[in-house]
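This report refers to the structure that appears directly beneath it.
One protein chain is absent from this view; the other protein chains keep their places.
Showing chain A:
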Amino acid sequence: MDTFEKRLVKLARSGDTRAFAEVVELYKDKIFHLAYRMLSNRHEAEDVVQDTFLRVYRNLDRYDANQKFSTWIYRIATNLCIDRLRKRKPVYSLDAEMNDQEGVDGYSMIPSDDRTPETYLLVSETQRMIHEAIDSLPAKYKSVMILRYLQDMSLQEISDVLDMPVTTIKTRVHRGREFLRKKLERKI
């Protein structure tokens, strides 16, 4: 599998667009799921998928063939998601009136397709709670937990993707697990 990917990358590097299209086909769903879980927003998740492949394409020359291709692409995608989460940081109070426009408060600024459709789809109370619990994780735990449980990666793989020592990943998984345990206590 991995040698197949490497061959594709080699072809794509030499300018073969069809080979690159195949790389996109292979990974777009996986990257989309990762981004969707991280950001809880379809639109943003698709943007991240697009940015990820653009970066992959631009940096094909710099891809080190000793590394697993999946590790490399996941690293790019995870970093893009974390960047977006950080940029979201300034959370304004929804009830506070905006200074420049009278009568406009935070509620009217929320894009209509933001989180509602997702929660709407999660019919069961349990699904909704899990979604909210994951969503409320701080970014650094969120990425680790999503890679661990929703992308089914081993601690070693996560450490490769995030470029952090395994011990750090372990600590984050433990804390993330405790965090989610407390959030989901009522459901257990």
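Here are some notes:
Convention: a contact is a pair of C-beta atoms (placed from the backbone, for glycine too) under 8 Å apart; a residue touches a chain by one contact, two chains touch by 3 or more; residues count from 1.
The definition used in the following text is that contacts and distances are computed from a predicted model.
The listed choices are "Transmembrane transcriptional regulator (Anti-sigma factor RsiW)", "Ger(X)C family spore germination protein", "ABC transporter permease" or "Dehydrogenase"; the UniProt protein name belonging to the chain that is not shown reads "Transmembrane transcriptional regulator (Anti-sigma factor RsiW)".
Across the entire complex, the residue among A:Q50, A:N79 or A:T168 in touch with the chain not shown is A:Q50. Annotation: of A:L11, A:L85 or A:L150, A:L150 touches the absent chain (contact as defined above). Of the listed positions A:R7, A:R88 or A:H174, the one in contact with the omitted chain in the full complex is A:H174. Contact residues of chain A toward the unshown chain are 15, 17, 20-21, 24-25, 28-29, 32-33, 36, 42, 45-46, 49-50, 53-54, 57-58, 61, 121-122, 126-127, 130-131, 134, 145, 149-150, 152, 155, 170, 173-174, 177-178, 180-181, 184-185, 187-188.
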